[in-house]
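Take a look at the structure set out below.
Yeah, one chain of the complex is gone here, protein chain that is, but the others are all in their spots.
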Amino acid sequence: MRRYLIKRAGISVMTMLGIVIVVFFIVRVLPGDAAAVRAGPYATAEKIAQIRAKYGLDRPLWEQFVDYLAGVARGDFGVSVRTDQPVLGELLSRLPASLELAVYSVLVATVIGVPFGIVAAARQGTWVDVVARVFAILGSSMALFWLGLLMIYFFFFRLGWFPGPVDRLAVGTPPPPTVTGFYTIDGALAGQWEVVAMAFRFLALPVLTLGFVLAAPILKMVRSSVIETLASDYVRTARAMGVSPRTVLFVDGFRNALLPVTTTIGIVFGYMLGGNIIVEYLFSWPGVGRYAYEAIQTNDLEALQGFVIMVGILYVALNVVIDLGYALIDPRIRLGRKVTA
Amino acid sequence: MSQSVSWELPSSAEPGRLARWSAELRKRPLLAVGVALLFAYLVLAVVGPAVTVDPLRTDPANQLLPPSAAHPFGTDEFGRDVFARAVAAARLDLWIGLVIAVVSMVVGSVIGVVAGYWGGRVDEVIMRLTDVLLAFPGFVLALILVAAMGDSVPNVIVAVSVSFLPHFIRLTRAEALQQREMEYVDGARLAGNPPWRVAFRHVMPNSLGPAAVQATLVAGWAILTVAGLAFLGVGIRPPTPEWGVMVAEGANDVITGEWWTALFPGGMIVLAVMAFHFVGDELGGGRV
Amino acid sequence: MSLLELDQVEKVFGTGSQAVPAVRGVTLAVDRGETLGLVGESGCGKSTLARVVVGLTEATGGRIVFDGEDVTNEVGDRTFRRKVQMVSQHPGQSLNPRLRIETTLAEPLRLLGVTDDPSEIDRRIDEMLTVVGLNPDYRRRRPGSLSGGQQQRVAIARALMSEPELVVLDEPTSSLDQSIRGRIVALLREIQERRGVAYLFISHDLSTVRRIAHRVAVMYLGRIVEVSATEAIFDDPRHPYTRALLSAVPSIDVRARRRRIVLPGETPSPVSLPVGCSFQERCPLVHDRCRREDPRLMESADGHLVACFAAVPAVSG
Amino acid sequence: MGRSKIIRVRSFAVLVALGLVAAACGGGAGTTTTEAQGEAPATTSATQPAPGGEEQPETGGPEAEAPVIVVSLSTDVDILEPHTFRTTGAYAVTRALYQPPADQVFVEEGGVRVGTSEVVASPILESYRVSDDGLEATFVMNPDARFDNGDPITAGDLAYTFRRTIEGPGYIGLLLPFIGIESSDQIEVVDDRTLVVRPKVASSLFDRFMTFQVFGPINQAVAEANATPDDPWAFEYFTNNAVSSGPYSLVEFDRDRGQIVLEPNPGYPGEVANGGIIVRNIPDAEQRALLLQRGEIDVAVGLAPRLLAQLQDDPNVNVYTAPSTRSVFLGMNVDIAPLDNKLVRQAISYAVPYDALLDQVMFGFASPAGTLIPSTMETYAGDAIDVYTTDLERARQLLEESGVGEFSIELAVPQSSKEQQQAAVLIQDNLRQIGIDAQINVLPDADYQGRRNNRELPLFFHEWYSWGDDPFYQMTFLLKCGQFTNFANYCNEELDQIIAEGTFTTDPVKRQELSTRAQQIMLEDAPHAWLWAADWAVATGKDISGVTKDFTEVPRFETLRKGG
Partner (left out) sequence: MTSLALMGLLPPGIELRAGSIRLEGRELTPDLAEGRTPREVTMIFQHPRGALNPTMRVGRQVARVLRINQGLGASEAKEVAVDLLSRVGIPGAERVARAYPHQLSGGMCQRVMIAMALGCRPKVLIADEPTTALDVTIQAQIFDLIRDLVAETSCGVVFITHDLAAVAEMCDRVVVLYGGQVMEQASTVDLFERPSHPYTRYLLESVEREVDPHIEEKDVDFGLPGCRFAHRCSEVFDRCVEFPPQFDVGDGHTSACFRHAEENSVAS
């Protein structure tokens, strides 16, 4: 286990380093001149040169990279060209919005995907199963931006059940005092139930949009791992030994299927960590995804770079956690090989 | 008991290929739906542009007309025929999707086989690089790559292919690792095949199965990714008839009630992707 | 002079604390035209030894001498490959499922430099298919449409294409049905008689070995513990392991339900072997010396080699 | 949906820069037609009386009871610093936080308070006077004017602000020479309340410049307390903070949500007609329109003509428009073949479907441009001389004469501007008819600007607005030889001379003459095809009044009133 941990940590650090390298150099290839962007559209040449010197953009790429790397190690992701704010700070202040969206979306996806997957697996080949599979295919074929538009069109424009795609709260509603950055939780902590209700109403459409799409991989994974487990020799043994089908399904089947499912949910969540650019853009959700979108549109290289690196690092870190969790749950990894009798 | 389980029916007389396929399709309705849809799209892509009006022709006098007989999908805010554009887009999108699937599969599989067959250092390096690529959500990776390379169809193909590479590398590598242990590899070595020949002539063709199934799905996802990028204004740009571009162009109209400009092309995307997935999912035994 | 001589061959997988010694100082010889059976239980290193011999795995120690020449570092070379071939255990796996039989059979001819002439290749393929008892029409088929026995015949044909002097047979029959097993063994014997090829026949199935081998070597945990002529091994096993092994084999003779020697415990892990004889923990004859010293193969007057301090000297009553 | 986001950012940056560069001469005729009494008493006299006997209103005064108004801008606010911001959002908000020393006199016109060319002291000044020779301006501070932190606004603060514009790295430094200011030596603090500024030359633009928020006083003490050796002017501090000298104080600046909350500044001596402003960034015009219709926001700006046309029919919405000099033109790079051929450019100018653009793209929310000096700007000569009209026959003929023959050419459009894309399509249609194959290339805004700035685009769109209405400044920046915003790379010595002369001429007749001549030259050389002059437009809820249009066209918050 210790060896495993050390190896895992080593790989993660290498991956993170790789992320910084890859992103830095990809982003440096981007057309457009960071200094020119910073100087504004009507800047004169001297002004651009000045800015270039000030931010060290005139130095060799290699030096810039070393500086950047050192900065990242210190938690300094540079300064946004557009807003003159430290990128990390801007990302961190937007992260809770993305996380709140992510958490609820994954929750919804899990609530849809897991039971549906189990039922489909238990009734493999029946119409329930076909419905589940079509649902899963529909989910993984869905264009997020299109589904989001449908949601907006029907539930906002036509029916008016939910607020428009503007923000996390209605215009002019002050957010609850920040504790976690989740409005639904902070509102509850502060006893502002109206804010909580409003936050949920604003969350509803983007969460449903994402939840539907994210349910697909979870459903598929639950279904196939439960099927696999149910077809396994040890389930056959349990049945032969008189264990009832229900117990087999839930204790042996689902319990063992839980491992891959947990991983899938983790991966889905990791995917959401970066904020979903499309959904955040579509619903004007003030998270990191929209920040990235704006950064791309305005050639804000530092911000874009910071975003991508943050996403990568969070993802790697999350994967370490998932793997460790997996190792803790699965005795085959947790424990050594042999007990000699 | 378990020894004698070849319960499969014997293939007494070889039925024609067509007959076998149609029997297969009847047995698997989802596959049939997928194949039928793909076929319909194919026809649309090939024949469609010949029978519709010019997808680029604007008609300011007929802006934002709702669907009608003359304009089955209505017109957009430039007065262009949405149906004609959606049909023209089918050609571009399907083509891009397939090219991306093939490119990423071929490149990914070669790398995967190299990693899986040679193992050791080579494998270690390739897998670490793959880890780095995998640390980004695919869409984000494609996004920064296109941003880095500039907007153009070839660049989009390259960027999106790269974003799907890690899947193929991992898949083929895992398969190659298994195949490497198969005795026919020993046989091939003993028959005098040099390592590269063992890897590419023997191991690789046998490692492509999962990758080929995956490629079907990737063709669908590639369309989604390309359209998603276009929706964000990256990659393929207006006024090119492309589904994502069209949805992006029409997105603002939805909120003012002119739903047809965005919802039709979006529906075309989803159906097309579903078609690929029905096929891929069935080929993968419903477990992909 | 023997065709193949192994001298203190070793194979260790991994390094440091994870090192697994699969083959430990094996010394063996195979003569021209003879069949040496190599028996042992799973994990005893017999397959590893086979792979070392044909050069699929590199030995970590010792020498391999072929035809009087030290080929330790050349076992993977083309010239050696022509002379030493192998047939492996799972016929379903041993042929590339995508290639037609003829393609598979042509490979050794072309790649080992036997011949490049297409008509010659064709001729040889047809001939070889006939030799292994298959209709030459099968050349156009792919392995998937053949039965297990037919596949194994093709595998044998491939091994014989380059006209080798030694064929290593690694459990060639163990995944086949009983009825087919007998045919393959018969086929192998027939080929040997006609072509004078030597076999290193590896199996855990003692009855099959008994039917084909001239001499038998018994392996336990990476070591050869006993070597002798087949009859001598079966009628007069001297190493306690061999004796236990033989007695454990069920017999088809329904009347002779004799008392079996059932060994206690299980084969220890090769990672952590005890000092001394590696069989000590399960051995009914174990004594102090076995816990200090690892016995070497010792030859008795009748040429029977045994690695045991307490080896039963002669036929026991 | 927020497709228009980015572009708006960019075009606004343009506007801001332009505004600063191109303020108009003081004495020129205003854009408005009627000379009427300004409704606000504060603007009627050069001397600002102190609000009668009011003590510092601790709770924000009676106005605090007035409703809060929600204004939706088309962009976010990048930074609050009044000398270096780039987005339109910031443009509007800084105007609310930094009160310039002077202001226009306003007249009511179609429900809009339209600024005249008459400039008077703003509420934070007691008086503002420029000597007759134009070489000395005296600013006397209103003793009741206070920053929102309670500090009085002194002559020192105003002087500090002037020095900051002169010596600091803000945009305005580039433009100061046009009002004859070169160094801080020209700024003299006479006493706590009195400041004298001595321009090197008399400039007709001086008054107008003084109505720009860049000259709104910055609190010197706070600025210096937050200065660092690297940043002597405390730009960093003011990026996120403001000590307001204007009508509002900053309560909340939430970049993430794109929301800014302003409440009336208790120390501001002028009138504030509402109880505060919430500024929301809603990037999509369609969303802004919808939220406006649903009453979730009160004021929306930056709406596309099509939406304006729709909103006009909505009984719950008022659409306020006024003619503006914001011109949109099709630039033709005279250095790129075959556009180096004058006849080709003329042919293109004849091929443009001007009327269709006004009707189908702008839905009537625009005036014809005619020349670089649009029909809405003083000295427009289009009525006297021939401007281009759509004449395909003529265009074909010219193209033939040019000997160039049919050709294909890139027509670049920024992604964010739907109107320009639509215009491009219509223009493309007509060009095709005369044998020019225009390839429309819709570029992301950053790319578009980059390529345009590098003079790589042969045919491009350009939207331009001068804060003032001065024709010579318009020419200076768009067609003067070597000017950095002259993307057509046009160069004509005679025109340059006219510009030089016209800029410092105050005689209206002479100005008209020079401008007419210049327009003739420009029409002849056709470096641009002038498409339209877009209307200024704001849409509000039915209960909103007090919409104000000033020189800068910045949304003015303090006059907005909600309800009766």
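Read from first to last, the chains carry the letters A, B, C and D; within each, the first residue is number 1.
Heads up, the rule we're going with is that a contact is a pair of C-beta atoms (placed from the backbone, for glycine too) under 8 Å apart; a residue touches a chain by one contact, two chains touch by 3 or more.
Because the structure is predicted, anything quoted here is derived from the model rather than measured.
Enquirer: Going by the contact rule already stated, which one of A:Val106, A:Ala238, A:Ile267 or A:Ile322 would touch the omitted chain in the full complex?
Expert: A:Ala238
Enquirer: Could you tell which one of C:Ala19, C:Ala248 or C:Met298 touches the chain left off the display?
Expert: Residue touching the chain left out of view: C:Ala248.
Enquirer: Per the definition of touch given earlier, which of C:Ala19, C:Ala186, C:Val271 or C:Met298 contacts the omitted chain?
Expert: Within the whole complex, the residue contacting the unshown chain is C:Ala186.
Enquirer: Touching the absent chain: which residues on chain A qualify?
Expert: 124-125, 231-245, 252, 255-256, 259, 329-332, 335-341
Enquirer: In the full complex, which residues of chain C touch the absent chain?
Expert: Output for chain C: 41-42, 133-135, 147, 149-150, 177-184, 186-187, 190, 204, 206-207, 244-245, 247-255, 257, 260, 262-263, 266-267.
One rule holds in what follows: only the chains that are shown with their structure count from here on.
Enquirer: Have a look at A-B versus A-D and report the one with more C-beta pairs in contact.
Expert: Ranking A-D and A-B by C-beta contacts puts A-B first.
Enquirer: What is the distance in Å between the mean C-alpha positions of chain A and chain B?
Expert: Inter-chain centre distance comes to 23 Å.
Enquirer: From the mean C-alpha coordinate of chain C to that of chain D, what's the distance rounded to whole Å?
Expert: Taking the average C-alpha coordinate of chain C and of chain D, the gap between them is 92 Å.
Enquirer: Once you find the CA centre of chain B and the CA centre of chain C, what distance in Å lies between them?
Expert: One centre to the other, that is 49 Å.
Enquirer: Quick one: which residues in chain A touch 2 or more of the other chains?
Expert: In chain A, the residues touching two or more other chains are 31, 157, 164, 281-282, 297.
Enquirer: Mind pulling the chain D residues that touch 2 or more other chains?
Expert: Expected reply: 1, 284, 287, 290, 444, 447.
Enquirer: In the complex, go through chain A and note every residue touching chain D.
Expert: Counting only chain A, the residues touching chain D are 31-33, 36-37, 40-42, 44, 47, 50, 82-85, 90, 93-94, 97, 157, 164-172, 174-175, 281-282, 284, 286, 294, 297-299.
Enquirer: Per the contact definition, I'd like the list of chain C residues that touch chain B in the complex.
Expert: 51, 54, 56, 78, 81, 85-86, 88-90, 93-98, 104, 107-108, 110-113, 155, 158-159, 161-162, 177
Enquirer: Any idea which chain B residues touch chain A in the complex?
Expert: 29-30, 128-129, 131-133, 135-137, 139-140, 143-145, 147-150, 217, 220-221, 224, 227-228, 231-234, 244, 247-248, 251, 254-255, 257, 259, 262-263, 266-267, 269-270, 273-274, 276-278, 281, 286-288
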